[in-house]
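All protein chains but one are shown in place.
Coming up: chain A.
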C-alpha cells in the first residue's frame, strides 16, 4: 500500500514538473524570451542565496546530529592515535576557514552579481599580485601541515619501543588469527605449505619434520598460542606482525586510529599503545556494549564485511590470567603431547621443549634462510 502511494506521489510530482516546464515554454513565447529569461534569472539568483543559507544550517545540523556518533568524542584509544586526532583538528580548522570563505563567496557572488539589464561586467582578466598571494599562502600552509604530519608518520612507521609485546596477526578469508609466542617469547617458524586446517594447523607452523620440504620441526612453535580474540595490555606498547594467507586484507583499528594491510608473501608491521581497557571504555562512552573491533579494511572477497575480530584491552594481571588459561595450538594437533592428557610421570616433558628451544634457536635461523 505504501509502495502504491509512493509511486502515485512520484508520478504526480513528475506530471507537475513537466507541466511547469511546458508552461514556461509557452510563457516565453507569449512574453518574449528576454522577459522570461529575466524572470527565471531572478529566481535562480534568489535560490543561490537560499541554498547558501540552508546549506550552512544543514552543515550545522548534520554536525550536531552525527558528531556524537564518531569516535572523535571519546578520543583516540591509543596514545599514538592522539596525534592523528590532533592533526585532524588542525587540518579541520584550516580547511574549515577556506571552506566557509569560498562557499560563501561563491554563492554570494552568484546572487550579488546576477544579470541586470543595464549593468556591465567588470573587465578584469588578471592581477599578478592576487595570483601570487593565493599561490604562496596555500603553499606555506600546506608545508606547515606536511611538517606536522610527517612527524607523526615517522613515529607510527618507526620502530616499536623495546618493551613492546609482539602479536602476530594473520588474515585469511574471512577470519583473523592471533598468535602469541608463548612461554619462550619466540615465534616458531611457519611456512604456507604446512598449512593444514584439517589437522588444526591453521597457520602452517612447522611442528613436524618434513622431508619433502626439507624442514625440521621448530620446537619454538610448540608453545605458541593461537587465539581468535586479540588480547592487549593497557599502557603496554604492542607490535603487530601482520601477514595474510590468501588475498590482501587489512588490519583496521578505528578506535586506535591505525591500520595496516595484510599482504600475502610480504609481512608488514604496526605498533601502538592502548590507553584504556575495554571496561574503562565502557564507562567513558556510557555504552555497556562497547567493543574494540578489528575490521578488515581491504576488499577480500564476498565475506569481507564479516571479517571481524574482537580486541580485549585488559590490565597486565588480567592478561596473565587469560594467557595462563590458553593452550598452545600444538596440543590440539597432538593431544598425546599435552601434559594434561599424560601420566604424572611425564611432567618434565613440558620442560624438554623449552630447553630444546634455546639449543635449536641458532639452527632455526639458518634453517629459515634455507627455507625461503
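FYI, a residue touches a chain if its C-beta (ideal position, glycine included) is under 8 Å from a C-beta of that chain, and two chains touch if they have at least 3 such contacts; residues count from 1.
By our rule, contacts and distances are computed from a predicted model.
> UniProt names the one chain left off this complex as which of "Cytochrome c oxidase subunit I", "Nicotinate dehydrogenase subunit A", "ABC transporter ATP-binding protein" or "Oligopeptide transport system permease protein OppC"?
According to UniProt, the chain not displayed is called "Cytochrome c oxidase subunit I".
> Which residue from A:293, A:318 or A:338 sits in contact with the chain not drawn here?
A:293
> Of the residues A:49, A:87 or A:183, which one touches the chain left out of the display?
A:87
> Give me the chain A residues in contact with the hidden chain, please.
Contact residues on chain A toward the absent chain are 10, 14, 17-18, 20-21, 24-25, 37, 40-41, 43-45, 47-48, 51, 55, 58-59, 62, 66-67, 69-72, 81, 83-84, 87-88, 91, 94-95, 98-99, 102-103, 105-107, 109-110, 113-116, 119-127, 130-131, 134-135, 138-139, 142-143, 145-146, 148-150, 152-154, 156-158, 172-173, 192-193, 195, 197, 204, 242, 245-248, 250, 252, 254-255, 257-261, 263-269, 289-291, 293, 295-306, 308.
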